[in-house]
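Everything below concerns the one structure shown next.
Only a single protein chain was left out; the remaining protein chains are all shown in position.
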Amino acid sequence: MQRVGVFICWCGTNISSTVNIDEVVAAVKNMPGVVYSKDYQYMCSEVGQNLVKDAIKEHNLTRVVVAACSPRMHESTFRKAAKAAGLNPYLLEIANIREHCSWVHKDKKAATQKAISLTKAAVAKAILNQPLIPGEVGVEQRALVIGGGIAGIQTALDIADAGYEVDLVEKTPSIGGKMAQLDKTFPTLDCSACILTPKMVDASMHDKINIYSYSEVEEVNGFVGNFEVVIKQKARSIDMEKCTGCGICLAKCPAKTALSEFEEGLSKRAAIYTPFPQAVPNVPVIDRETCTKFRTGKCGVCAKVCPTGAIDYEQKDERLNQKYGAIIVTTGYDLINLDSFGEYQYADHPDVITGLEFERLVNAAGPTAGKLVRPSDKKKPKKVVFIQCVGSRDKSERGKSYCSKICCMYTAKHAMLLRDKYPDCEAYVFYIDVRTAGKGFEEFQRRAVENYGVNYIKGMVGKIFPTGDKLKVNGVDALSGEVLEIDADMVVLASATQAKPGASDVGRMLSISTDRDNFFTEAHPKLRPVETHCAGIYLAGACQGPKDIPETVAQASAAAAKAIGILSKSKLVNNPCVSQVDESVCSGCLACTKMCPYEAITEKMVEQKVHGKIRRRRVAEVNAALCQGCGGCTVTCRPGAIDLKGFSNKQILAEVDAICQ
Amino acid sequence: MNYSYYPGCTLKTKAQNLEKFALHSAQALGVNLVEQEEWQCCGAVYPLSTDEIATKLASVRSLAAARDKGESLVTLCAACHQLMKRVNHDMQTKEDMREKVNNYLQLDDNYQGESKVIHYLELLRDEIGFETLAQKVKVPLKGRKVAAYYGCLLLRPKEIMNFDDPERPTVLEDFLESLGASAIHYPYKTECCGGYLSVDKEEVVEQMVDNIIRSALEQGAEEIVTACPLCKYNLENSRLCSKGEISISYFTELLAEALDVKEA
Amino acid sequence: MSVIANNAAVKNAQAFEPLIVAFCCNWCSYAGADLAGTSRLNYPANIKIIRVPCSCRVNANFVLRAFQRGADGVIIAGCHPGDCHYMTGNYYTRRRFSLLKNLLAYVGIEEARFKVDWISASEGNKFADVMNGVLEKVHKLGPNRKLRDSRWRR
Partner (left out) sequence: MVSREKITPDMAKKEVVRICEISDENIVDCMQCGKCTAGCPAVHGMDILPHQVIRLLQLGQIDQLLQSEAIWSCAACFTCASRCPRAVDISKIMEALRLTLVRVKGNNRLDIEKVPKLLDKNIPQQAIVSGFRKYVK
């Protein structure tokens, strides 16, 4: 007979205000097997944990149930406490009476009854718990960073500086990401390229960092410490060893028709191109869609002019298999498509641009060499209207319900840059709210209003009517209730940010979850902000949610620290809640092997005595190192030979019975 | 191909041209628009409140009749189209209303929103195709500078009407181009003309139509086409139109003209 | 009309307190239930959650046992198709329980008493909605007597 101790937490008033603790304690006392029960205000505190430890020793407890918050919160805390008191940690169960009870119910009587019921179920399960001992696996001491923006660069540098090998995989021909496209950064107005390019060079020069540009991660298998990854290196059509980055090919290429991705379509680029002059690696790529050689077979100018013979039209995609101990996802963000916002005329009028296009227009290395002019007639604008929240905080089907977070600040920056360049040009900003939470942010935005004379208008724009060579902006000042009409020369739209279109595919490949907006989900919004629910996979930057550069860099370093935490270990313990086969019951049908997503189940031959004769028989065998413990095989198994440790059939049925009492 | 055709009351009186030319051209295009029997006035405006059922019943009768014949329901008037489409959508999505309506109507077969409602323009675009239409044009409207005026009812709400992009529609322009005319683009093509406000608030309507016509004139339009009798009335009543600066006609008139069946 | 329906449900509730057992996968739906808690959403106390590593861990036996022991409704909640933490587990869930649904219909358990749904870790709202939805339907159906073991008294 097991000796069960039950510990009931008040969680201050979080539980005790809706659950009558005394009633739960009284009910617990009568449960079969329970020999000790105790309630306390904060069971997770040191005092509370000591109560558990002391009781285990004093009352010879063989099973422990803690009725408190979600096991996702403090299961590991209490397991450690149990272990310290000499009890196998897997003999402890949590009854979730906070998230699943006190916080969702208001009726005290009903909540108390439910708390009792949940505690009973946990006791019933705990009695059937078995001591489990986790196994150990080795760790591949190399990290993979997916995405070469500022988040990926920072993560890679931090991990490499700690002495571990890092592979940085970037989809486009160069690392640098969105930050490379920016002109100045808020709130200090320092030049984006000046602070980013040194980091890009650092990454490329670091002997522990390997950059795979123009490459994509194609397949991920395995688990923490031992991920097996396939990287596709897309055919660049250039021999990276031979190319010196002289750039003659770019100048001589006759097919200059494609719109430059880096310049947000504001200028053209050649079919053979490096996205921007400071690209890392400084090796061009041939865009086979626009290249005349690939389209018609005739041309080959680049091969003729290349002094080192680096052009290779025959190059093929290559696949590379690599093992990693940890993966950091830094795939970044995109801006939404504005086609469905017809009232702003973005798709129909060249002088209506996005914030990112504005960055290129004011950038000294941009398509106008830093001269801020209207794209339509290259004239200097006299009145510019900025519209915030284009698609952000928009519950309708064309927008995103969240706040894109960076627009208030970059719009203030744009307006300042504009007024700085052309003091006689008027700037109007339409806003719903101005959000400037961040160090120095509020001061920055006020400077735009107070020192730069930017006109902030609380309200929105209904529609823009292109009239003559002006853009007639119909808006409202919601504070005064006046309807406005502004004859603008240019309109800049702060379009909403969104997760990368391929984010959910990446998530699926990595088995990490995405939220309803396709941003990757962190393990805990407050306490585990860079971890995912998949051990060994971490997040940094805007792929987890909209964020600015300082936050992205902070998160990148945090993710690096987490990854280093894995890489610095020589062994990792794995989850002991794995499947096991009862060989005497197994019929050897091997249905389980087909179901297992990890190929953790294989066949083996055993010798068994059947009716006095020794027979060789085929049975299934679980590789505990590979099994992740989903338990799917237990249901597939027709004779019922496989069971899952920690969540056995008996345990779950005991819970069902206890709840249904 | 046979279609159930719902004319609506205005087309039988003040907007006969909208219907006449549509029927002529349909015949020329090999489309058979069969007028529904015993149709009733749809009510002209979609009742926006959730608690009104009686005013939607006439539409359901027509929708159910089309369903029984296994035909799509074709409309011409923008107002009728909006009503048919939205009531149909209600019947598809609002369980509560579906139950009440069916309880009241006692049809042989409960109506669940099975019918497909298409506007004549959609029929031209999606079933005949503007390319085919262009081939059938006998008298191309060469040199005619026509501004298309959409109004509200065909376009909004987008999720239900599903007609075209509500902010930058192109179906009427594409239609005009297929007839050989030059379609004039102007930013006011989707702005409201004031609709029924002309009954009660003419001064409000005056400014609304004024904006529309001025915008079209600025872009060089010489005439405006529309699909709604009320839009046409409001536009024609405007100061600029009375002065003869621009003329307003139904899109079907131009269609009949191009197909050379105006006098058929 | 919906207002009236709600009133009826409220009246019913006083007479009959159904018991609903929900099997939630650890990675999505259990976390979704936690999120419903941290967001202080409301759903009735009649729903009791059992944690399983993956929805594919749920054996049809568990469901049948719950009905046998007096549950009035059973819910299985897992990650959305494609988002399974174990890659493909919820696809098995989907297939297995569409079969069980047929069986339950055959033995006369009303369809509304058993539901398989996908609730992600970020869908606290959906969690509460699904729970409320099933409960409302079970309320209307009244107690489950079909599979109930007569020896089992609740």
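General observations
In this document, chain identifiers A, B and C correspond to the written order of the chains, with residue numbering beginning at 1 in each.
Operating definition for what follows: a residue touches a chain if its C-beta (ideal position, glycine included) is under 8 Å from a C-beta of that chain, and two chains touch if they have at least 3 such contacts.
This one's a predicted model, so the numbers in the text were calculated from it and none came from an experiment.
Every visible chain touched by the undisplayed chain in the complete complex is listed here: A, B. From the set B:A22, B:L63, B:C77 or B:V146, the residue in touch with the chain omitted from the display is B:C77, counting the whole complex.
If you put the missing chain back, the residues of chain B touching it would be 8-10, 13-15, 41, 43-45, 47-51, 55, 77, 79, 152, 155-158, 166-167, 191-192, 194-201, 203-204, 207-208, 211, 229-230, 233, 236-237. Of the residues in chain A, those that touch the hidden partner chain are 343, 389, 391, 393-396, 399, 432-433, 458-463, 474-478, 481, 483-484.
Convention: only the chains that are shown with their structure count from here on.
Centre-to-centre separation of chain A and chain C, using mean CA positions: 30 Å. Residue positions of chain B with contacts to 2 or more other chains are absent. Residues of chain A in contact with at least two other chains: none.
For chain A in complex with chain C, the touching residues are 70-72, 96, 98-101, 103-107, 110-111, 113-114, 117-118, 121, 504, 507-508, 511, 513-516, 521, 533-534, 577, 595, 597-598, 628-632, 634-636, 644, 647, 649, 652-653, 655-657, 659-661.
Listing the residues of chain C that touch chain A in their complex gives 19, 21, 26-28, 30-31, 33-34, 36-38, 40-46, 48-54, 56-62, 65-66, 69-71, 79, 82-89, 92, 96, 120-123, 128, 152, 154. Residues 159, 165-168, 187-188, 215, 218 of chain B touch chain A in their complex.
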